[in-house]
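Here's a slice of the assembly, chains where they normally sit.
Letters A and B mark the chains in the order given here, with residues in each chain numbered from 1 onward.
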């Protein structure tokens, strides 16, 4: 595979990783609101922590979509 | 100087996901060979059956430690189904339980070094998600008949934006298959790749020698933290996959 294509893949993968920006903020927001929610109503053990972890997992998935796209560009 | 760095450090961090046919088998033109992926799938099924029967073997009222672990595992799935599907969901509980077990075991076995993570292949996760999706649609048609199409129209939508909402609902209904499978696949793949790269750092640092031999403690500690994170993500993704299956099943059973 010639060099121009190879280098374009590098740049493309780098660009695709920028998609992680929102997810970093998203995870921060989810845990930030967990902390505030917990201080307001410390009936924790029921759903509160469960929803935060669910929210984290679903936000994480968006990061992984972007990373999967980056891998796709880099290696195919 | 014989550079051990080149020989040991594999081609690329993605090399761990290659499927190697162990027993090549040609059956009516189909490649039915036994690969390391199928071996690890069989291994995780055998392990889950073996462990479940072993735990239930001497059923005591006051559970021993292994039995209590199994009970916690059973209980989380039961509350999962009870919360999201209610009484009518109990028919689907065995399916949800096996789904949760198989994904959990595949993920956790993948954490063992030199093993193979079955769920890190889109073929496995997408096949599973598509099968569940088709099953859910069949259930939807059976319970609601032709009225099933009202699923694309949520209640209380003002008339003039109905076509837009239906279009978006349709897209997000179809997209569920892709998101649920890519979520599991991407989590497993990039998690393990991250571990491999950090491990590669430790290795290259040692092979450089000199002061780096002591400096390699930093990526090593990072690697340990990440292994913990990876195990957490393995459990979490199995739970999320099952939870979303329950939610989608509930969407179909209970037309909003």
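Heads up, the rule we're going with is that contacts are C-beta pairs under 8 Å (C-beta built on N, C-alpha and C of every residue); 3 or more make two chains touch, one makes a residue touch a chain.
Because the structure is predicted, anything quoted here is derived from the model rather than measured.
*Asks:* Taking the file as a whole, write the stoichiometry using the chain labels present.
*Replies:* Formula for all protein chains in this file: A x3, B x1.
Just so it is clear, only the chains that are shown with their structure count from here on.
*Asks:* Can you work out the whole-Å distance between the CA centroids of chain A and chain B?
*Replies:* Centres of chain A and chain B (C-alpha means) sit 17 Å apart.
*Asks:* Where on chain B does chain A make contact in their complex?
*Replies:* Going through chain B, the ones touching chain A are 12, 14, 179, 182-183, 185-187, 189-190, 193, 233, 236-237, 239-240, 243.
*Asks:* Under the stated contact criterion, what part of chain A meets chain B in this complex?
*Replies:* Where chain A meets chain B, its residues are 53-54, 56-58, 60-61, 64-65, 67-68, 71, 75.
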